[in-house]
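The chains shown are only part of the set, and none of them has been moved.
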Amino acid sequence: MTDTLADHADRALRRGEPLVELIGVGKSYGPIRALRDVDLVAAAGEVTCVLGDNGAGKSTLIKIISGLHPHTAGTMRVDRVERSFGSPREALDLGIATVYQDLAVVPLMEVWRNFFLGSELVAGRYPLAGMRIREMRRIADQELRKMGIAVADINQPIGTLSGGQRQCVAIARAVYFGARVLILDEPTAALGVKQSGVVLKYIAAARDAGLAVVFITHNPQHAYLVGDHFVILKLGAAVLDARRGTVTLDELTTQMAGGDELAELARELDRR
Amino acid sequence: MRRSLRLLARPEAGALAAALVIFVFFLVVAPSFRSMAAFCTVLYQSSTIGIVAVGVGLLMIGGEFDLSAGVITISAGLVNSMFCWYLGVNLWAGALLSLAFCLLVGFLNGWLVMRTGIPSFLVTLGTFFVLQGANLGVTKLVTGSVSSRDISAIDGFTSLQKVFAWSFPLGAATVWITVLWWALFVALAAWTLQRARIGNWIYAVGGAADSARAVGVPVVRTKIGLFMTVSFLGWFVGMHLLYRFNTLQAGNGVGNEFLYIIAAVVGGTLLTGGFGNAFGVAIGAFIFGTTSLGIVYAGWDPNWFKAFLGVMLLLAVLVNTYVRRLSSAPAPAAPAAGPPVPVPAASGKEG
Amino acid sequence: SGGRDDGKADSDSGGGNAAGSSGYTVAFVTHETPGDTFWDKVRAGAEQAAKDTGVTLKYSNDPDAAKQAQLIQSAVDAKVSGIATTLVTPDALAGAVKSAGTAGIPVVGLNAGIDQYQKLGALMYFGSDESLAGTSVGKRIAAQGVKHPLCVIHQTGSVALEARCAGVKSAVPGTENIQVNGADDSAVTTTLQAKLAQDKSIDYVVALNAQVALDAINAKQQSSSTAKVSTFDLNPEIAKRIKDGQVEFAIDQQPYVQGYLAVSSLYLYLKNGNDIGGGKPVLTGPSFVDSANIEKILPFTEKNTR
């Protein structure tokens, strides 16, 4: 899998260089303020983990970076240039690829078509040029197999896949097309232990290939396995912003769960 | 590859079976249907519906409707005819002007839908009414009557007629060039949907526009393009009508928009978008043509015409659904409530 | 060449009163399906009369009987001076016409309703009689030995069209009806083509409007049928076809006259208490247009007055 990433990664990336910077970013949905005054840096060769309660604004944050919603306050810089994306296309064109929590797949379309949607391989530059279908099928199949997912038929509508299989397609797609920045919104949520492991390996490989990775997860263990930088959101605001080394896994877990509640839970549930 | 071919062939297999059933049925019950001439007449009738239906089918796969597709054929012809008749210029100039006009209408439809978020059903309903009124109002203003004047004596008529309304004899039958054009447009649409990148986008914007946008599909451009394709094909049929009949009734064309939608849906296009097939739409148009003329060839009581038409259509759709179920062998649907997974055959809110 | 002939573009300019100068407003309600040549002429006649008499004309139309009743009702609401209306569905319109009477607004009937107009309380009637016109056509073609004519109904369920075909059938029992989609010329053509192929014994096609007659000629050529064609109502194209013999004749109920008389009679009634027709219907047709008189009529069809 490292080959895929290495093949596609932008070779001009230098470790530590900030690719995406958010400064005081805020976002309101009408009367609802989902995000306020958040700072975040996604640097090349680093994994930034965003953690937080349900409804804390994590998805909102990454939707801003990936161009799905424009932000309503603060500034965003990509490659040190201030930007406000009008559409996800603009983000994609800057090499920012995203796995959305709600997946962004088209249920009635075949798996391989979903994989290449928006970035089809074509045989020529004229408008109705044929797609290189055979190649697209092969690549889609191959990338999925690398994640340990063998779908019965790469031509089946993606709506007939299991939840986890769909998740894998979305991840494989983002990894394949993420040239500079890779954003993942709870990629391991629907995945089993094995597939989660594969995804974590992907994240590590992307980091090693020099990409900037933004990784949203509810699992502090997962975050701690690969993260360089941890941001915890609470009610739309950042309550913790720490580099690896300045925070331990236990601290992270405690922060996320709201202090002692977790200890109590473990005690309560402990049956042994 | 074998497997994939089977899958690609699937959507129209049902429609094809239905068309065959209906066709054979009329061969059996209507002796005068059994001739090359009758077949060519059916093909011609199907082509005049089918050409626009191809565009409407694409648009519906892309998740939108165009109710102005019927009247725009007449608008196209009227613009051409009246412009040239009034100013006495070459008909080619009028045809091009008319093309520009139609593309503009298509663009406006699409732009309004995307810009305001008003459902295309309403926007194009508005366009439909406006065009219908303008057809009548302008024609009356320009020609003083409600039909356009004979243009067969104006320069360029013969060459344009060659392009849009040429026909040649084939034994006792007459083959109209629209049938060939129809085949061409269907082939082009089928290629686009199955093989071209834009086809991928069309399915995506119809199946899940938000998801498509999220992965970088230019949703707005794709949809506007689809609206313009429909108007282009409407223009094409308008040219045929004009150069075949020389004059046009300003009030005509109304109602055809539903024939196009019917052809598309009978051919297996999902009314809610995201699923369908160009060949299916063509077969849908053919089923409609066969049925409506077959009833005449069979000489059935014309008072019951619509009743026969309704029954035949329902039959066609039933055969279509049944064959598609068989060939795709989806999950055995839970009794009555329709399959709970998005197997296209009968899914979506219509399931 | 072949375009508009600049010389005669503006035919019905000329003197006369400006609309509204007599102070009367007449509502003119018909069951027109928008875009029909026939009704266009009725309206042209009405407008000319309005211009000539200085009446303000309010034309409205709806083929649906209930909605037509509604249009009459809204004319009553608007307190017009007089109403001219077609009475194609007398029972359905009776209520609205009565309410006009109650409001003291004079009503004249036109085009259809010759037997019922008096019962409904309309003062005068100008028109032909659809079934009488049909019978005249039937008699004329029966005289030529026609056995199996085809009567083409271009609007499903239209009372007026059915009455014409019934008239034809009363004179030629072998008459057969067919339904076509009048809004689509290619559909009309192919349907007729199919019918002519299916039944070779059809020896005559009676079209109920001019455009359908043109389509019938097309269909005839395509199916190499020898059936002859005649039609109700005129337009410039049909006039030419009559001249070159492709259409045998057209039966004309002079729509322009119906419109003109309906408005001017109301004007005279309001102004002068006149009663045209002396309590009897005034017939505007049927009159035949064929190769014998086409030369005389051709120029008028060009002007949209016949």
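Quick notes on this one:
A, B and C label the chains in the order they appear, each numbered from 1.
The definition used in the following text is that a residue touches a chain if its C-beta (ideal position, glycine included) is under 8 Å from a C-beta of that chain, and two chains touch if they have at least 3 such contacts.
Quick caveat: nothing in here was measured; it's all calculated off a predicted structure.
Counted over the whole structure file, the protein chains come in the copy numbers A x2, B x2, C x1.
Rule of thumb we're sticking to: only the chains that are shown with their structure count from here on.
Contact with chain A and chain C alike is made by B. Chain B has the C-alpha centroid lying closest to the overall centroid of all protein C-alpha atoms shown. Separating the centre of chain A from that of chain C, both taken as means of CA atoms, is a distance of 72 Å.
Annotation: 42 Å between the Cα-based centres of chain A and chain B.
Between chain B and chain C the centroid-to-centroid distance comes to 34 Å (mean Cα coordinates, whole Å). In chain C, no position touches at least two other chains.
Note for the complex: chain A touches chain B at residues 66, 68, 87-89, 92-93, 98, 100, 103-109, 113, 116-120, 122, 127-131, 133, 137, 153, 155, 157, 159-160, 173. By the touch criterion given at the top, residues 3-4, 7, 188, 191-192, 195-198, 200-201, 203-204, 207-208, 210-218, 270, 274-275, 341-344, 347 of chain B touch chain A in their complex.
Per the touch definition, chain B reaches chain C in the complex via residues 30, 32, 35, 37-38, 41-42, 44-45, 48, 84-89, 132, 135-136, 140, 144-147, 149-155, 157, 172, 174, 240-241, 244-256, 292-293, 296-299, 302-303, 305-306.
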